[in-house]
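Here the complex is missing a single protein chain, while all its other protein chains stay put.
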Amino acid sequence: MIWLLLVILFGLLLIGYPMMVPMIVAPLVVMWVYFPEVDPVVLVQQYYAGLDSFVLLAVPMFIFAADIMSAGKTSQRLLDFIGSFLGHLRGGYAITTAAACTLFGSISGSTQATVAAVGTPMRKKLLESGYKEKQAIPLIINASDLALMIPPSLAMIMYAVVTGTSVGELFIAGILPGIIIFLMFSVYSYLLAKHQNLVGNDHKATWQERLYAFRKALLPLGFPILIIGGIYSGFFSPTEAAAVSVAYAFILEVFVFKTIKIKGIPRIAESSAIVTAAVFILVAAGTSMSWILSYAKLPSGIIASVFGSEPSATYVLIVVAVAFFIGCMFVDPLVVILILTPIFFPVAETAGVDPIALGVIITLQAAIGSATPPFGVDIFTAVAVFNRPYAEIVKGTWPYILILLAASALFIIFPDIITIYQEFMPANPGGD
Amino acid sequence: LTETEIDEDGPDYIIRFAHEESTDSVQHDYVEAFKKTLENKTNHTVQVEIYPVGQLGDATEQAEQLQIGAIDMAIISPGNTGTMVPENQLFILHFLFSDDMEVNHHVLNNSKALDTLTEVYNEHGMLILDYWTQGFQQWTANVNISQPEDLRGARIRTIPSPLLLASYEAYGASPTPMAYEEVYSGLQLNMIDGQENPFFAIEEMNFFEVQDYLIDSRHAIYATTTAINPDFYDELPEDIQKAIEETVAQLSEESLNIQEERNETALESIKSQSHITFATLDDEERAAFREASEPVFEIYKEEVGETGAEILEELQEEIADVENDR
């Protein structure tokens, strides 16, 4: 059964069908072949059920907020601010790119929004300072992965929807690993610049200029504080935080920076709505897929054959990481999380893996996979945004993927890095 | 065809039985016991496939799947299906049932009023084989709750049921609907001040860690139902129908013990793990709450209509009769 499912899924995908088609057809065919007595209406019920989640509402809200900010000045101000501190260093622009992605990641929930918003201005600066296209774009798409690690994160929201863990806690847990990856990227950028003998900006910003850049970036920098602070002071739930961030972006861009006219908002909402629809139809179809897997009791079969009777936590994490990494190379990360998480979550819990640590590691794999050939979604975003050939972008990605895999190994071996925040705040058991 | 059906020595019938709770829960204990008893009773000509943890869907989705025929049986709690069968919302009413579980158990098993409710369920395509309980609903809160005034202004988490909201509004509280998985952090961050659940749930979700008072309030029972797809049931041979009936009757008795043991163990575990202040409502305090709840019974009757009103009134009489006999 699993083979039938996979053949249909990848077959139709490779032919070039819209991704929703294989995801709708695969469960339908499994239903016809293995459960002919059951009415396939139940799959439609699952489309509805998949979308019937309050937490999921955060997805269109964060996309909307990111779209408003991308259309406005927020990302540029963040870049100027970071650039004023790092621009003059060796590899400074590369480090600035990574830092900007980290910061913009703390505003937007998605890697694609980060590629578009940070990538466009940064690519220009990277090229000016001597980087080649095949170095600049891979850096941008991989650094954008940090958007998923730093809260808010659409991948974490999806994981929380499926497992019933707390979104707020996942958000906190992703921060430290996100910063570690940022530092690894920075070190690599420095070494690369040294090797190629690239210099930074010849003008080192004065403290006066830095203060000016900081003041201009002050309001955008308030975003992460508002979101995390709001959630942790009990003012609003993570879903509501997403709506609050829309309001903040709106006020900033329309009334403070005056970069967008209020009449332009429906136009931005339209673009957010299309992205939401394209993702949510996959969420709907993915739910029907995950339902048919449960119905056929496949997960327990797979689990038994892959893990044996008493797998260690590390072994479980390795298998999970590999499965998600491979899955995200082909299919949208949100959908992979939707389908694979219910399969692995129970066994990981039994093996004593912390559900939050699992969520962060899965998020990291989703982030890596989405920038990994052949089908990582960020590669296609970059193709579209920068209008460069696919092959050129793919060629330069491997150093970053190696770095990210090293980071994954680090977190798998020492999951305490992820859960250390629990020392500072009481744990939430989650569950249902 | 599933593998078991291909197997020549395999069962003649497969019952797909879904429930919403974890594999370490009252519902799972019940369904496991059901499986064991029924399979033995039918010499394994019937096989029960268990789908736990709501892996096929939540209560309303399970009810829909019963209708579609994707599953054959399910444990479906009224609290979560009031949007389908509004009459069943009487199980949510505060201070309707007795604080003596033996009384409630007797009523659930012998009530004529609930037979009428079963007919209503039938109109919605569900055959109810049994009404049973998973324990009393209890309060946890930041303040001690001994009189309705204590709830004034308190934000109490509820499921999104208008009738439950009305119950808390009757005490002057501020009911706040919230997803189950967000309740712990909601309590921790003081987004909400209290919540209601049976002891087993309070223990499992660690709500006691972030609350100051645990009140043995018994303000409602956590009632649930064992439901079956009527078409599936009608097509079964008579001997198997009878076996199912007997199994359900037997489990009806066992469920009383299952819930009692689960809730007692949970309470002890809470007491041993925390310094939470434990309180109980005495008869006088219960009377004050019951009086405050009175208007909500009228709201129920108005909203749900004539059949619902008749069921409620008859049930109230039945409960009073059994209580008086004790």
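For reference, chains read A and B in written order, and residue numbers begin at 1 within each chain.
Throughout what follows, contacts are C-beta pairs under 8 Å (C-beta built on N, C-alpha and C of every residue); 3 or more make two chains touch, one makes a residue touch a chain.
Just so it is clear, contacts and distances are computed from a predicted model.
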Since a chain is absent, check the UniProt entry for it and pick the matching name: "Proline racemase", "TRAP transporter small permease", "Elongation factor P--(R)-beta-lysine ligase" or "Acyl carrier protein".
"TRAP transporter small permease"
Of A:274, A:322 or A:402, the residue in touch with the unshown chain
A:274
If the hidden chain were put back, which of A:30, A:66 or A:246 would touch it?
A:246
The listed residue (A:377, A:401 or A:418) that touches the chain absent from the view is A:377
Applying the definition given at the start, please give the residues of chain A touching the unseen chain.
13-21, 24-25, 39-41, 43-45, 47-48, 51-52, 54, 56-57, 60-61, 64, 235-236, 239-240, 242-244, 246-247, 265-267, 269-270, 272-274, 276-282, 284, 330, 332, 374-375, 377, 380, 383-384, 387, 389-390
Can you list, in ascending order, the chain B residues touching the missing chain?
60, 63-64, 67-68, 82-84, 86, 124-125, 153, 155, 160-162, 165, 174-177
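To be clear about the criterion, only the chains that are shown with their structure count from here on.
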Whole-Å gap separating chain A and chain B, where each centre is the average of the chain's CA atoms:
39
Where on chain A does chain B make contact in their complex?
34-35, 37-39, 41-42, 45-46, 49, 54-55, 160, 164-166, 168-169, 232-235, 237, 291, 294-297, 342, 426, 428-432
Where on chain B is chain A touching in the complex?
1-2, 22, 49, 51, 53-58, 61, 64-65, 68-70, 178-182, 184-186, 188-191, 204-206, 209-210
